[in-house]
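Note that one protein chain of the assembly has been removed; the remaining protein chains are unaltered in position.
Right after this comes chain A.
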Amino acid sequence: MPEVTSGDGDGGPNEGEDGPDDGVRVDMISGARMEGLTSMEKIRLILDGVREGNIVILEEGLTPDEESKLIEVTMTEISPDEFNGIEIETYPKSSSSNPGLFDRLMGKEDTQKLTVIGPANQIETLHKDENLISTLVSRK
C-alpha cells in the first residue's frame, strides 16, 4: 500500500507542512513503514499525528499488546479543552480467524487489520461491519 502524506522532506508522516487549513490530513502508513519500529515508536507516530488533527490509517494495525499500550498512553495525554482522546476503528475480527495456539507460539498471529485512528472530537463512526468502516471526519 502506498504511503500518502502531504508532508515534505523525506516523507515522514509527521513532518513538513500540514497542508491547507481547510482540509483534513490523512496519513496512510504502510505495514513496511511500521515493521522496523518498536511498540512505543509506533504509538508515538500515531499519537503525534492524531494530536495534530490528522487521521492515521494503518495498513496492518497493531498487536493486542500495542493496542493496550496505545489506550494507556492516550489516557496519560488527555487534557481538558485540548485533547479528548482517540477514536479507533478496525474491522471486527470473525471468530473463524482466531489463530491457533501453534500459530501464536510460532509468532504467526495474524494482526493484519486495516485500522483508522483519529482525534475523538473529529471522527465519528457511521457504520462498521466485517467488510466496511464508514466514518465522518470533521475539521478541527
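Just so it is clear, a residue touches a chain if its C-beta (ideal position, glycine included) is under 8 Å from a C-beta of that chain, and two chains touch if they have at least 3 such contacts; residues count from 1.
Everything below uses one rule, namely that contacts and distances are computed from a predicted model.
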- Looking at UniProt, which of "CheY-like receiver", "NADH-quinone oxidoreductase subunit A", "G domain-containing protein" or "Putative Histidine kinase" names the chain we cannot see? "G domain-containing protein"
- Absent-chain interface as seen on chain A, which is shown: 63-65, 67-69, 71-76, 78, 80, 84-90, 92-93, 95, 98, 104, 109, 120-121, 125, 128
